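A single protein chain has been removed from this complex, and every other one stays in its place.
For chain A:
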Amino acid sequence: MAAGVAAWLPFARAAAIGWMPVANCPMPVAPRDHGKRQDELIILNVSGRRFQTWRTTLDRYPDTLLGSSEKEFFYNEETKEYFFDRDPDAFRSILNFYRTGKLHYPRHECISAYDEELAFFGIIPEIIGDCCYEEYKDRKRENAERLMDDQEENKDNKLPNMNFRETMWRAFENPHTSTMALVFYYVTGFFIAISVITNVVETVPCGSTPNQKDVPCGERYTVAFFCMDTACVMIFTVEYLMRLFAAPSRYRFMRSVMSIIDVVAILPYYIGLVMTNNEDVSGAFVTLRVFRVFRIFKFSRHSQGLRILGYTLKSCASELGFLLFSLTMAIIIFATVMFYAEKGSSSSKFTSIPASFWYTIVTMTTLGYGDMVPKTIAGKIFGSICSLSGVLVIALPVPVIVSNFSRIYHQNQRADKRRAQKKARLARIRVVKTGMSSAFLHNKRNGLFNELLELPCSEEVEQHLSKTASLLESQHHHLLHCLEKTTAHEFVDEQLYEQNCREGAVQSYPSCSPSLSSQEGPTGTCCTHQARKNPLPDASVPPTCQGALQELSAVHIQCSDQPALSTSRSSLNMKLDDTSRLNCKSGLITTAIISIPTPPAVSPEGDSQPLTSPSMQTIASSNAVKVSTL
(Lines give C-alpha, C1' and ligand atoms only; values in the text may rest on other atoms or scores of the structure.)
Protein backbone atom coordinates (compact mmCIF):
# COMPACT_ATOMS: atom_id res chain seq x y z
CA MET A 1 0.00 0.00 0.00
CA ALA A 2 1.33 3.40 -0.82
CA ALA A 3 2.48 5.57 2.01
CA GLY A 4 -0.03 8.31 1.67
CA VAL A 5 -2.86 5.88 1.37
CA ALA A 6 -1.89 4.19 4.61
CA ALA A 7 -2.76 7.45 6.30
CA TRP A 8 -6.26 7.13 4.93
CA LEU A 9 -6.90 3.77 6.45
CA PRO A 10 -8.83 5.28 9.34
CA PHE A 11 -11.08 6.92 6.81
CA ALA A 12 -11.65 3.66 4.99
CA ARG A 13 -12.50 1.96 8.24
CA ALA A 14 -14.87 4.76 9.13
CA ALA A 15 -16.54 4.47 5.77
CA ALA A 16 -17.44 0.92 6.66
CA ILE A 17 -20.29 2.36 8.64
CA GLY A 18 -22.31 2.02 5.47
CA TRP A 19 -22.15 -1.75 5.72
CA MET A 20 -23.14 -2.18 9.30
CA PRO A 21 -26.89 -1.71 9.12
CA VAL A 22 -27.25 -4.04 6.19
CA ALA A 23 -25.09 -6.77 7.58
CA ASN A 24 -26.92 -9.85 8.72
CA CYS A 25 -24.26 -11.33 10.89
CA PRO A 26 -22.11 -9.86 13.63
CA MET A 27 -18.86 -8.20 12.72
CA PRO A 28 -15.52 -9.64 13.75
CA VAL A 29 -13.61 -8.10 16.61
CA ALA A 30 -11.39 -5.22 15.65
CA PRO A 31 -7.68 -5.50 16.40
CA ARG A 32 -6.67 -3.44 19.35
CA ASP A 33 -3.81 -1.09 19.04
CA HIS A 34 -1.65 -2.33 21.89
CA GLY A 35 0.60 0.18 23.50
CA LYS A 36 -0.92 2.96 21.54
CA ARG A 37 1.89 5.41 21.39
CA GLN A 38 1.65 8.98 20.50
CA ASP A 39 3.41 9.66 17.29
CA GLU A 40 6.96 10.58 18.10
CA LEU A 41 9.86 12.05 16.26
CA ILE A 42 12.81 9.84 15.51
CA ILE A 43 16.25 11.23 14.94
CA LEU A 44 18.31 9.50 12.28
CA ASN A 45 21.93 10.49 12.37
CA VAL A 46 23.57 9.62 9.06
CA SER A 47 27.26 10.36 9.22
CA GLY A 48 26.66 13.48 11.20
CA ARG A 49 23.71 14.84 9.29
CA ARG A 50 20.58 14.59 11.36
CA PHE A 51 17.29 13.69 9.79
CA GLN A 52 14.10 13.68 11.73
CA THR A 53 10.86 12.09 10.92
CA TRP A 54 7.80 10.66 12.54
CA ARG A 55 7.93 7.11 13.66
CA THR A 56 4.77 6.33 11.73
CA THR A 57 6.39 7.54 8.53
CA LEU A 58 9.02 4.90 8.87
CA ASP A 59 6.50 2.28 9.91
CA ARG A 60 4.78 2.51 6.56
CA TYR A 61 7.19 0.03 5.06
CA PRO A 62 7.76 -2.66 7.62
CA ASP A 63 9.90 -4.83 5.36
CA THR A 64 12.72 -2.36 5.11
CA LEU A 65 15.50 -1.69 7.57
CA LEU A 66 14.09 1.54 8.91
CA GLY A 67 10.59 0.21 9.15
CA SER A 68 11.39 -2.92 11.04
CA SER A 69 13.08 -3.67 14.31
CA GLU A 70 16.38 -3.98 12.49
CA LYS A 71 17.04 -0.32 13.11
CA GLU A 72 17.32 -1.06 16.82
CA PHE A 73 20.74 -2.45 16.10
CA PHE A 74 21.82 1.04 15.20
CA TYR A 75 20.34 2.75 18.22
CA ASN A 76 22.71 4.82 20.22
CA GLU A 77 21.67 4.95 23.88
CA GLU A 78 23.64 7.99 24.88
CA THR A 79 22.45 10.29 22.16
CA LYS A 80 19.04 8.65 21.82
CA GLU A 81 19.31 8.55 18.08
CA TYR A 82 19.82 6.01 15.35
CA PHE A 83 23.28 6.29 13.85
CA PHE A 84 24.09 5.06 10.37
CA ASP A 85 27.55 5.32 8.97
CA ARG A 86 26.40 5.80 5.37
CA ASP A 87 26.29 8.45 2.72
CA PRO A 88 23.98 11.25 3.81
CA ASP A 89 23.33 12.43 0.27
CA ALA A 90 21.99 9.12 -0.85
CA PHE A 91 20.02 8.84 2.36
CA ARG A 92 17.98 11.83 1.34
CA SER A 93 16.26 9.98 -1.45
CA ILE A 94 15.74 6.97 0.75
CA LEU A 95 14.02 9.01 3.43
CA ASN A 96 11.94 10.76 0.80
CA PHE A 97 10.72 7.38 -0.24
CA TYR A 98 9.19 6.89 3.16
CA ARG A 99 7.67 10.30 3.12
CA THR A 100 6.17 10.38 -0.32
CA GLY A 101 5.94 6.73 -1.24
CA LYS A 102 7.98 7.31 -4.38
CA LEU A 103 11.60 6.38 -4.78
CA HIS A 104 13.60 8.70 -6.96
CA TYR A 105 17.00 8.16 -8.47
CA PRO A 106 19.25 11.21 -8.25
CA ARG A 107 21.03 11.59 -11.53
CA HIS A 108 24.32 12.72 -10.15
CA GLU A 109 24.66 9.62 -8.04
CA CYS A 110 26.80 6.71 -9.14
CA ILE A 111 24.61 3.77 -9.98
CA SER A 112 26.48 1.16 -8.00
CA ALA A 113 26.76 3.38 -4.95
CA TYR A 114 23.04 3.97 -5.10
CA ASP A 115 22.32 0.27 -5.47
CA GLU A 116 24.41 -0.46 -2.45
CA GLU A 117 22.55 2.06 -0.37
CA LEU A 118 19.25 0.60 -1.44
CA ALA A 119 20.44 -2.87 -0.60
CA PHE A 120 21.62 -1.74 2.81
CA PHE A 121 18.30 -0.18 3.69
CA GLY A 122 16.38 -3.09 2.32
CA ILE A 123 14.56 -1.30 -0.46
CA ILE A 124 14.08 -3.04 -3.76
CA PRO A 125 14.97 -0.83 -6.69
CA GLU A 126 11.98 -1.95 -8.72
CA ILE A 127 9.76 0.55 -6.95
CA ILE A 128 11.58 3.51 -8.39
CA GLY A 129 9.00 5.91 -9.72
CA ASP A 130 8.28 6.21 -13.40
CA CYS A 131 9.94 9.58 -13.56
CA CYS A 132 13.33 8.14 -12.72
CA TYR A 133 12.98 4.52 -13.69
CA GLU A 134 14.13 4.92 -17.28
CA GLU A 135 17.26 6.76 -16.32
CA TYR A 136 18.02 4.21 -13.62
CA LYS A 137 17.63 1.29 -15.95
CA ASP A 138 19.73 2.92 -18.64
CA ARG A 139 22.55 3.61 -16.27
CA LYS A 140 22.34 0.13 -14.86
CA ARG A 141 22.47 -1.43 -18.30
CA GLU A 142 25.46 0.68 -19.21
CA ASN A 143 27.23 -0.38 -16.10
CA ALA A 144 26.42 -4.02 -16.67
CA GLU A 145 27.71 -3.80 -20.22
CA ARG A 146 30.90 -2.33 -18.96
CA LEU A 147 31.41 -5.10 -16.45
CA MET A 148 30.44 -7.68 -18.99
CA ASP A 149 33.01 -6.35 -21.40
CA ASP A 150 35.65 -6.80 -18.78
CA GLN A 151 34.56 -10.31 -18.05
CA GLU A 152 34.46 -11.23 -21.68
CA GLU A 153 38.02 -10.20 -22.03
CA ASN A 154 38.89 -12.43 -19.15
CA LYS A 155 37.34 -15.33 -20.88
CA ASP A 156 39.49 -14.79 -23.88
CA ASN A 157 42.56 -15.76 -22.08
CA LYS A 158 44.07 -19.09 -22.53
CA LEU A 159 42.55 -21.79 -20.48
CA PRO A 160 44.91 -24.50 -19.56
CA ASN A 161 43.01 -27.28 -21.20
CA MET A 162 42.07 -26.47 -24.76
CA ASN A 163 42.00 -29.07 -27.35
CA PHE A 164 43.18 -28.50 -30.86
CA ARG A 165 39.81 -27.45 -32.16
CA GLU A 166 39.32 -24.80 -29.53
CA THR A 167 42.80 -23.48 -30.03
CA MET A 168 42.16 -23.17 -33.70
CA TRP A 169 38.91 -21.34 -33.15
CA ARG A 170 40.57 -18.96 -30.79
CA ALA A 171 43.31 -18.37 -33.29
CA PHE A 172 40.74 -17.51 -35.91
CA GLU A 173 38.79 -15.17 -33.71
CA ASN A 174 41.75 -13.37 -32.12
CA PRO A 175 44.66 -13.32 -34.48
CA HIS A 176 46.87 -11.66 -31.93
CA THR A 177 47.08 -14.68 -29.72
CA SER A 178 49.67 -16.59 -31.61
CA THR A 179 52.10 -16.05 -34.41
CA MET A 180 50.54 -18.71 -36.60
CA ALA A 181 47.19 -17.00 -36.33
CA LEU A 182 48.70 -13.66 -37.21
CA VAL A 183 50.41 -15.13 -40.25
CA PHE A 184 47.18 -16.72 -41.35
CA TYR A 185 45.34 -13.46 -40.82
CA TYR A 186 47.70 -11.51 -43.01
CA VAL A 187 47.85 -14.16 -45.69
CA THR A 188 44.11 -14.26 -46.06
CA GLY A 189 43.98 -10.49 -46.10
CA PHE A 190 46.58 -10.43 -48.81
CA PHE A 191 44.70 -12.92 -50.91
CA ILE A 192 41.45 -11.07 -50.54
CA ALA A 193 43.16 -7.97 -51.84
CA ILE A 194 44.70 -9.92 -54.69
CA SER A 195 41.37 -11.41 -55.60
CA VAL A 196 39.64 -8.07 -55.65
CA ILE A 197 42.38 -6.45 -57.70
CA THR A 198 42.27 -9.34 -60.11
CA ASN A 199 38.58 -8.88 -60.62
CA VAL A 200 39.07 -5.21 -61.28
CA VAL A 201 42.04 -5.51 -63.60
CA GLU A 202 40.34 -8.25 -65.55
CA THR A 203 38.06 -5.74 -67.16
CA VAL A 204 40.65 -3.12 -68.03
CA PRO A 205 41.33 -2.98 -71.74
CA CYS A 206 44.96 -3.68 -72.23
CA GLY A 207 46.90 -3.38 -75.42
CA SER A 208 45.10 -3.82 -78.69
CA THR A 209 46.33 -5.93 -81.50
CA PRO A 210 46.11 -4.13 -84.86
CA ASN A 211 43.22 -6.10 -86.25
CA GLN A 212 41.16 -6.22 -83.10
CA LYS A 213 39.55 -3.70 -80.89
CA ASP A 214 40.69 -3.26 -77.35
CA VAL A 215 40.22 -6.42 -75.43
CA PRO A 216 40.00 -6.49 -71.73
CA CYS A 217 42.91 -8.11 -70.01
CA GLY A 218 40.69 -10.88 -68.83
CA GLU A 219 40.23 -12.18 -72.29
CA ARG A 220 43.80 -11.68 -73.29
CA TYR A 221 45.45 -13.48 -70.44
CA THR A 222 42.68 -15.90 -69.66
CA VAL A 223 44.88 -18.60 -68.28
CA ALA A 224 46.75 -16.32 -65.94
CA PHE A 225 43.62 -14.85 -64.51
CA PHE A 226 42.06 -18.23 -64.19
CA CYS A 227 45.02 -19.51 -62.22
CA MET A 228 44.96 -16.52 -59.96
CA ASP A 229 41.26 -16.94 -59.38
CA THR A 230 41.68 -20.60 -58.65
CA ALA A 231 44.43 -19.96 -56.16
CA CYS A 232 42.38 -17.40 -54.30
CA VAL A 233 39.34 -19.60 -54.23
CA MET A 234 41.43 -22.50 -52.98
CA ILE A 235 42.69 -20.41 -50.09
CA PHE A 236 39.22 -19.17 -49.28
CA THR A 237 37.74 -22.62 -49.41
CA VAL A 238 40.39 -24.01 -47.14
CA GLU A 239 39.88 -21.15 -44.73
CA TYR A 240 36.15 -21.65 -44.70
CA LEU A 241 36.43 -25.34 -44.11
CA MET A 242 38.89 -24.83 -41.31
CA ARG A 243 36.61 -22.32 -39.67
CA LEU A 244 33.73 -24.67 -40.05
CA PHE A 245 35.70 -27.43 -38.41
CA ALA A 246 36.86 -25.27 -35.53
CA ALA A 247 33.57 -23.57 -34.81
CA PRO A 248 32.12 -24.52 -31.44
CA SER A 249 28.64 -24.50 -32.82
CA ARG A 250 28.68 -25.31 -36.49
CA TYR A 251 25.06 -24.55 -37.07
CA ARG A 252 25.39 -21.13 -35.55
CA PHE A 253 28.54 -20.47 -37.50
CA MET A 254 26.88 -21.37 -40.75
CA ARG A 255 24.12 -18.92 -40.07
CA SER A 256 26.43 -16.04 -39.22
CA VAL A 257 26.87 -13.19 -41.62
CA MET A 258 30.59 -13.67 -42.17
CA SER A 259 30.23 -17.26 -43.19
CA ILE A 260 27.49 -16.39 -45.64
CA ILE A 261 29.76 -13.81 -47.18
CA ASP A 262 32.47 -16.42 -47.42
CA VAL A 263 30.17 -18.83 -49.18
CA VAL A 264 28.88 -16.23 -51.57
CA ALA A 265 32.43 -15.27 -52.39
CA ILE A 266 33.55 -18.71 -53.45
CA LEU A 267 30.36 -20.18 -54.82
CA PRO A 268 30.39 -18.44 -58.23
CA TYR A 269 33.67 -20.08 -59.04
CA TYR A 270 32.39 -23.54 -58.39
CA ILE A 271 29.17 -22.92 -60.18
CA GLY A 272 31.19 -21.57 -63.07
CA LEU A 273 33.28 -24.71 -63.11
CA VAL A 274 30.22 -26.83 -63.36
CA MET A 275 28.46 -24.78 -65.95
CA THR A 276 31.11 -23.68 -68.45
CA ASN A 277 30.10 -26.12 -71.09
CA ASN A 278 26.51 -25.11 -71.33
CA GLU A 279 25.96 -22.27 -73.82
CA ASP A 280 22.48 -21.31 -72.72
CA VAL A 281 23.35 -20.41 -69.21
CA SER A 282 26.56 -18.64 -70.02
CA GLY A 283 24.69 -15.39 -69.62
CA ALA A 284 23.82 -16.39 -66.12
CA PHE A 285 27.38 -17.45 -65.65
CA VAL A 286 28.54 -13.99 -66.48
CA THR A 287 26.12 -12.55 -63.99
CA LEU A 288 27.47 -14.82 -61.34
CA ARG A 289 30.83 -13.26 -61.71
CA VAL A 290 29.37 -10.13 -60.23
CA PHE A 291 29.10 -11.92 -56.97
CA ARG A 292 32.82 -12.21 -56.85
CA VAL A 293 32.89 -8.64 -55.67
CA PHE A 294 31.50 -9.84 -52.41
CA ARG A 295 34.95 -10.95 -51.57
CA ILE A 296 35.64 -7.43 -50.57
CA PHE A 297 33.29 -7.87 -47.66
CA LYS A 298 35.61 -10.46 -46.28
CA PHE A 299 37.74 -7.53 -45.29
CA SER A 300 35.33 -6.81 -42.48
CA ARG A 301 37.04 -9.51 -40.44
CA HIS A 302 40.17 -7.47 -40.78
CA SER A 303 38.78 -4.04 -40.23
CA GLN A 304 36.94 -3.01 -37.12
CA GLY A 305 35.69 0.19 -38.68
CA LEU A 306 33.87 -1.75 -41.34
CA ARG A 307 32.23 -3.89 -38.72
CA ILE A 308 31.12 -0.83 -36.82
CA LEU A 309 29.65 0.63 -39.95
CA GLY A 310 27.74 -2.53 -40.63
CA TYR A 311 26.51 -2.68 -37.08
CA THR A 312 25.40 0.93 -37.21
CA LEU A 313 23.41 0.38 -40.35
CA LYS A 314 21.80 -2.60 -38.77
CA SER A 315 20.89 -0.70 -35.63
CA CYS A 316 19.56 2.25 -37.58
CA ALA A 317 17.37 0.07 -39.70
CA SER A 318 14.25 1.92 -38.70
CA GLU A 319 15.68 5.33 -39.50
CA LEU A 320 16.90 4.09 -42.83
CA GLY A 321 13.53 2.62 -43.49
CA PHE A 322 11.90 5.91 -42.71
CA LEU A 323 14.30 7.72 -44.98
CA LEU A 324 13.57 5.34 -47.79
CA PHE A 325 9.86 5.57 -47.29
CA SER A 326 9.70 9.32 -47.21
CA LEU A 327 11.95 9.58 -50.23
CA THR A 328 9.77 7.19 -52.16
CA MET A 329 6.70 9.18 -51.28
CA ALA A 330 8.30 12.41 -52.36
CA ILE A 331 9.63 10.87 -55.58
CA ILE A 332 6.25 9.61 -56.61
CA ILE A 333 4.56 12.91 -55.85
CA PHE A 334 7.04 15.03 -57.69
CA ALA A 335 7.38 12.66 -60.62
CA THR A 336 3.66 12.78 -61.16
CA VAL A 337 3.59 16.52 -60.93
CA MET A 338 6.53 16.94 -63.31
CA PHE A 339 5.04 14.54 -65.79
CA TYR A 340 1.80 16.41 -66.02
CA ALA A 341 3.52 19.75 -66.02
CA GLU A 342 5.76 18.77 -68.91
CA LYS A 343 3.14 16.91 -70.81
CA GLY A 344 2.37 19.84 -72.97
CA SER A 345 5.86 20.69 -74.11
CA SER A 346 7.14 19.17 -77.30
CA SER A 347 10.01 16.72 -77.42
CA SER A 348 9.80 16.36 -73.72
CA LYS A 349 11.89 13.69 -72.15
CA PHE A 350 9.24 13.15 -69.49
CA THR A 351 7.54 10.40 -71.42
CA SER A 352 5.92 8.67 -68.51
CA ILE A 353 5.77 8.89 -64.78
CA PRO A 354 8.37 6.17 -64.25
CA ALA A 355 10.58 8.06 -66.65
CA SER A 356 10.15 11.11 -64.45
CA PHE A 357 11.33 9.13 -61.46
CA TRP A 358 14.87 9.42 -62.72
CA TYR A 359 14.59 13.20 -62.94
CA THR A 360 13.09 13.43 -59.48
CA ILE A 361 15.76 11.31 -57.85
CA VAL A 362 18.54 13.18 -59.55
CA THR A 363 17.04 16.49 -58.52
CA MET A 364 16.18 15.60 -54.94
CA THR A 365 19.65 14.34 -54.21
CA THR A 366 20.93 17.56 -55.77
CA LEU A 367 22.91 15.63 -58.39
CA GLY A 368 21.42 17.40 -61.35
CA TYR A 369 22.88 15.48 -64.30
CA GLY A 370 21.02 17.64 -66.78
CA ASP A 371 19.95 14.83 -69.08
CA MET A 372 16.31 15.61 -68.31
CA VAL A 373 15.40 19.25 -67.88
CA PRO A 374 11.94 20.80 -67.56
CA LYS A 375 11.07 23.30 -70.28
CA THR A 376 7.74 24.71 -69.25
CA ILE A 377 7.49 27.36 -66.59
CA ALA A 378 5.31 25.19 -64.41
CA GLY A 379 7.80 22.41 -64.76
CA LYS A 380 10.62 24.68 -63.69
CA ILE A 381 8.71 25.91 -60.67
CA PHE A 382 7.91 22.42 -59.52
CA GLY A 383 11.43 21.35 -60.28
CA SER A 384 12.83 23.93 -57.91
CA ILE A 385 10.37 22.97 -55.20
CA CYS A 386 11.46 19.39 -55.75
CA SER A 387 15.11 20.13 -55.22
CA LEU A 388 14.45 22.17 -52.08
CA SER A 389 12.34 19.50 -50.51
CA GLY A 390 14.88 16.87 -51.42
CA VAL A 391 17.47 18.57 -49.31
CA LEU A 392 15.12 18.64 -46.35
CA VAL A 393 13.93 15.10 -46.59
CA ILE A 394 17.42 13.71 -46.75
CA ALA A 395 18.77 15.96 -44.04
CA LEU A 396 16.27 14.81 -41.44
CA PRO A 397 17.09 11.17 -40.71
CA VAL A 398 20.79 11.51 -41.35
CA PRO A 399 21.73 13.02 -37.96
CA VAL A 400 20.06 10.10 -36.23
CA ILE A 401 22.19 7.66 -38.13
CA VAL A 402 25.27 9.73 -37.53
CA SER A 403 24.68 9.94 -33.81
CA ASN A 404 24.15 6.20 -33.67
CA PHE A 405 27.39 5.60 -35.46
CA SER A 406 29.16 8.01 -33.17
CA ARG A 407 27.83 6.30 -30.08
CA ILE A 408 28.83 2.84 -31.22
CA TYR A 409 32.20 4.03 -32.39
CA HIS A 410 32.93 5.70 -29.09
CA GLN A 411 31.79 2.65 -27.22
CA ASN A 412 34.34 0.69 -29.17
CA GLN A 413 37.02 3.23 -28.50
CA ARG A 414 36.21 3.06 -24.83
CA ALA A 415 36.50 -0.70 -24.85
CA ASP A 416 39.91 -0.49 -26.42
CA LYS A 417 40.97 2.19 -24.01
CA ARG A 418 39.79 0.13 -21.07
CA ARG A 419 41.71 -2.85 -22.26
CA ALA A 420 44.85 -0.80 -22.53
CA GLN A 421 44.32 0.76 -19.14
CA LYS A 422 43.55 -2.54 -17.58
CA LYS A 423 47.04 -3.85 -17.83
CA ALA A 424 48.42 -0.78 -16.13
CA ARG A 425 45.68 -0.94 -13.50
CA LEU A 426 46.31 -4.56 -12.73
CA ALA A 427 50.01 -3.95 -12.47
CA ARG A 428 49.41 -1.15 -9.98
CA ILE A 429 47.03 -3.28 -7.96
CA ARG A 430 49.58 -6.01 -7.90
CA VAL A 431 52.19 -3.67 -6.56
CA VAL A 432 49.90 -2.63 -3.75
CA LYS A 433 49.07 -6.18 -2.87
CA THR A 434 52.63 -7.35 -2.92
CA GLY A 435 53.45 -4.40 -0.75
CA MET A 436 50.99 -5.65 1.79
CA SER A 437 52.18 -9.18 1.75
CA SER A 438 55.77 -8.10 1.89
CA ALA A 439 54.97 -6.20 5.03
CA PHE A 440 53.95 -9.46 6.60
CA LEU A 441 57.02 -11.25 5.51
CA HIS A 442 59.14 -8.36 6.59
CA ASN A 443 57.74 -8.50 10.06
CA LYS A 444 58.06 -12.19 10.16
CA ARG A 445 61.62 -12.01 9.13
CA ASN A 446 62.36 -9.58 11.88
CA GLY A 447 60.73 -11.83 14.37
CA LEU A 448 62.44 -14.88 13.06
CA PHE A 449 65.75 -13.23 12.96
CA ASN A 450 65.46 -12.62 16.60
CA GLU A 451 64.57 -16.22 17.22
CA LEU A 452 67.32 -17.50 15.05
CA LEU A 453 69.99 -15.38 16.57
CA GLU A 454 68.50 -16.16 19.91
CA LEU A 455 68.53 -12.60 20.88
CA PRO A 456 66.78 -11.88 24.07
CA CYS A 457 63.66 -10.26 22.87
CA SER A 458 64.25 -7.03 24.64
CA GLU A 459 61.49 -4.69 25.46
CA GLU A 460 62.72 -1.99 23.15
CA VAL A 461 62.84 -4.28 20.18
CA GLU A 462 59.39 -5.51 20.84
CA GLN A 463 58.06 -2.04 21.28
CA HIS A 464 59.75 -0.94 18.11
CA LEU A 465 58.23 -3.81 16.25
CA SER A 466 54.81 -3.14 17.59
CA LYS A 467 54.98 0.54 16.83
CA THR A 468 55.76 0.01 13.22
CA ALA A 469 52.75 -2.18 12.74
CA SER A 470 49.24 -1.04 13.65
CA LEU A 471 47.01 -3.25 15.70
CA LEU A 472 45.08 -4.30 12.64
CA GLU A 473 48.18 -5.20 10.81
CA SER A 474 49.64 -7.17 13.65
CA GLN A 475 46.45 -9.12 14.10
CA HIS A 476 46.39 -9.85 10.41
CA HIS A 477 49.95 -11.02 10.49
CA HIS A 478 49.22 -13.18 13.45
CA LEU A 479 46.42 -14.77 11.49
CA LEU A 480 48.68 -15.55 8.58
CA HIS A 481 51.24 -16.92 10.93
CA CYS A 482 48.66 -19.27 12.39
CA LEU A 483 47.84 -20.45 8.91
CA GLU A 484 51.45 -21.15 8.25
CA LYS A 485 51.68 -23.17 11.38
CA THR A 486 48.57 -25.10 10.53
CA THR A 487 49.70 -26.14 7.13
CA ALA A 488 53.35 -26.43 8.04
CA HIS A 489 54.30 -24.35 5.03
CA GLU A 490 55.43 -20.86 4.58
CA PHE A 491 54.56 -17.82 2.60
CA VAL A 492 57.25 -16.76 0.26
CA ASP A 493 58.15 -14.18 -2.30
CA GLU A 494 57.01 -14.62 -5.88
CA GLN A 495 60.40 -14.09 -7.33
CA LEU A 496 61.88 -16.55 -4.93
CA TYR A 497 59.22 -19.01 -5.89
CA GLU A 498 59.96 -18.70 -9.58
CA GLN A 499 63.62 -18.92 -8.94
CA ASN A 500 63.21 -22.06 -6.96
CA CYS A 501 60.97 -23.54 -9.54
CA ARG A 502 63.64 -23.11 -12.10
CA GLU A 503 66.29 -24.37 -9.80
CA GLY A 504 64.21 -27.28 -8.80
CA ALA A 505 64.13 -28.42 -12.39
CA VAL A 506 67.82 -28.28 -12.84
CA GLN A 507 69.12 -29.93 -9.75
CA SER A 508 68.76 -33.61 -9.30
CA TYR A 509 67.82 -33.71 -5.69
CA PRO A 510 66.99 -31.16 -3.14
CA SER A 511 69.78 -30.76 -0.69
CA CYS A 512 68.00 -30.38 2.52
CA SER A 513 70.01 -29.86 5.54
CA PRO A 514 67.49 -29.51 8.25
CA SER A 515 69.93 -28.32 10.79
CA LEU A 516 70.27 -24.68 9.84
CA SER A 517 66.67 -24.12 9.14
CA SER A 518 64.98 -21.57 11.29
CA GLN A 519 61.70 -23.18 10.53
CA GLU A 520 60.35 -25.70 12.88
CA GLY A 521 59.84 -29.34 12.44
CA PRO A 522 57.14 -29.62 9.84
CA THR A 523 59.06 -28.42 6.86
CA GLY A 524 62.05 -30.33 8.04
CA THR A 525 60.10 -33.50 8.13
CA CYS A 526 58.56 -32.63 4.86
CA CYS A 527 61.90 -32.30 3.34
CA THR A 528 63.17 -35.53 4.68
CA HIS A 529 60.00 -37.11 3.54
CA GLN A 530 60.79 -35.77 0.14
CA ALA A 531 64.29 -37.06 0.23
CA ARG A 532 63.07 -40.54 0.91
CA LYS A 533 60.86 -40.63 -2.12
CA ASN A 534 61.40 -39.44 -5.63
CA PRO A 535 64.11 -36.84 -5.69
CA LEU A 536 62.38 -34.77 -8.34
CA PRO A 537 58.91 -34.18 -7.11
CA ASP A 538 58.49 -30.82 -8.66
CA ALA A 539 60.49 -30.90 -11.79
CA SER A 540 57.29 -30.64 -13.63
CA VAL A 541 56.33 -27.46 -11.92
CA PRO A 542 58.65 -24.93 -13.58
CA PRO A 543 57.21 -24.61 -17.07
CA THR A 544 53.69 -24.56 -15.86
CA CYS A 545 54.26 -22.32 -12.93
CA GLN A 546 55.73 -19.79 -15.27
CA GLY A 547 52.64 -19.96 -17.36
CA ALA A 548 50.38 -19.82 -14.39
CA LEU A 549 52.17 -16.86 -13.02
CA GLN A 550 51.89 -14.91 -16.17
CA GLU A 551 48.13 -14.87 -16.15
CA LEU A 552 46.91 -11.37 -16.07
CA SER A 553 43.28 -12.08 -16.09
CA ALA A 554 43.15 -12.41 -12.40
CA VAL A 555 45.52 -11.12 -9.88
CA HIS A 556 47.37 -14.10 -8.65
CA ILE A 557 48.82 -13.27 -5.40
CA GLN A 558 51.87 -15.29 -4.92
CA CYS A 559 53.28 -14.44 -1.62
CA SER A 560 56.01 -12.07 -2.30
CA ASP A 561 58.90 -10.86 -0.35
CA GLN A 562 61.61 -8.35 -0.70
CA PRO A 563 64.53 -9.52 -2.69
CA ALA A 564 66.52 -8.78 0.42
CA LEU A 565 64.87 -11.72 1.98
CA SER A 566 66.46 -14.11 -0.39
CA THR A 567 69.85 -12.84 0.45
CA SER A 568 69.25 -12.98 4.14
CA ARG A 569 67.68 -16.31 3.80
CA SER A 570 70.43 -17.64 1.74
CA SER A 571 72.22 -18.39 4.89
CA LEU A 572 69.28 -20.55 5.77
CA ASN A 573 68.31 -23.39 3.66
CA MET A 574 66.59 -21.99 0.65
CA LYS A 575 66.10 -25.25 -1.04
CA LEU A 576 63.64 -26.29 1.53
CA ASP A 577 61.27 -23.77 0.09
CA ASP A 578 60.87 -25.88 -3.00
CA THR A 579 58.51 -28.21 -1.32
CA SER A 580 56.59 -25.43 0.26
CA ARG A 581 55.97 -23.86 -3.09
CA LEU A 582 53.53 -26.46 -4.11
CA ASN A 583 51.13 -25.66 -1.42
CA CYS A 584 51.77 -21.97 -1.49
CA LYS A 585 48.50 -20.53 -0.57
CA SER A 586 48.31 -16.90 -1.29
CA GLY A 587 48.33 -14.17 1.24
CA LEU A 588 46.59 -11.00 1.65
CA ILE A 589 43.35 -10.07 0.16
CA THR A 590 41.51 -7.22 1.68
CA THR A 591 38.65 -5.93 -0.30
CA ALA A 592 38.16 -8.40 -3.07
CA ILE A 593 36.21 -11.57 -3.26
CA ILE A 594 38.19 -14.62 -2.46
CA SER A 595 37.53 -17.79 -4.25
CA ILE A 596 39.75 -20.42 -2.86
CA PRO A 597 39.38 -23.63 -4.71
CA THR A 598 39.87 -26.54 -2.41
CA PRO A 599 43.32 -27.70 -3.15
CA PRO A 600 43.48 -31.27 -4.13
CA ALA A 601 45.49 -33.53 -1.95
CA VAL A 602 48.88 -32.64 -3.09
CA SER A 603 51.06 -35.59 -3.19
CA PRO A 604 53.93 -34.64 -5.32
CA GLU A 605 55.68 -37.61 -3.97
CA GLY A 606 53.33 -39.73 -5.86
CA ASP A 607 54.56 -38.43 -9.15
CA SER A 608 56.89 -40.88 -10.55
CA GLN A 609 57.39 -39.03 -13.76
CA PRO A 610 59.59 -36.02 -13.47
CA LEU A 611 58.17 -34.46 -16.58
CA THR A 612 55.12 -32.38 -16.88
CA SER A 613 51.94 -34.09 -16.02
CA PRO A 614 48.75 -32.21 -16.51
CA SER A 615 47.74 -32.81 -12.95
CA MET A 616 50.66 -30.85 -11.70
CA GLN A 617 49.68 -28.07 -13.97
CA THR A 618 46.23 -27.90 -12.57
CA ILE A 619 47.45 -28.12 -9.06
CA ALA A 620 49.79 -25.24 -9.54
CA SER A 621 47.16 -23.05 -11.08
CA SER A 622 44.40 -24.01 -8.76
CA ASN A 623 46.36 -23.43 -5.67
CA ALA A 624 46.93 -19.85 -6.55
CA VAL A 625 44.02 -17.84 -5.33
CA LYS A 626 42.35 -15.88 -8.06
CA VAL A 627 41.36 -12.46 -6.97
CA SER A 628 39.31 -10.14 -9.06
CA THR A 629 38.99 -6.64 -7.82
CA LEU A 630 35.50 -5.41 -8.36
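Heads up, the rule we're going with is that a residue touches a chain if its C-beta (ideal position, glycine included) is under 8 Å from a C-beta of that chain, and two chains touch if they have at least 3 such contacts; residues count from 1.
To be clear about the criterion, contacts and distances are computed from a predicted model.
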{"item": "Protein name (UniProt record) of the chain left out of view, among \"Potassium voltage-gated channel interacting protein 2\", \"F-box/kelch-repeat protein At3g23880\", \"28S ribosomal protein S24, mitochondrial\" or \"Aldehyde dehydrogenase 1\"", "value": "\"Potassium voltage-gated channel interacting protein 2\""}
{"item": "Residue among A:Ala23, A:Leu41, A:Ala395 or A:Leu472 that touches the chain left out of view", "value": "A:Ala23"}
{"item": "Absent chain, residues of chain A that touch it", "value": "1-5, 7-27, 30, 32-33, 38-39, 100"}
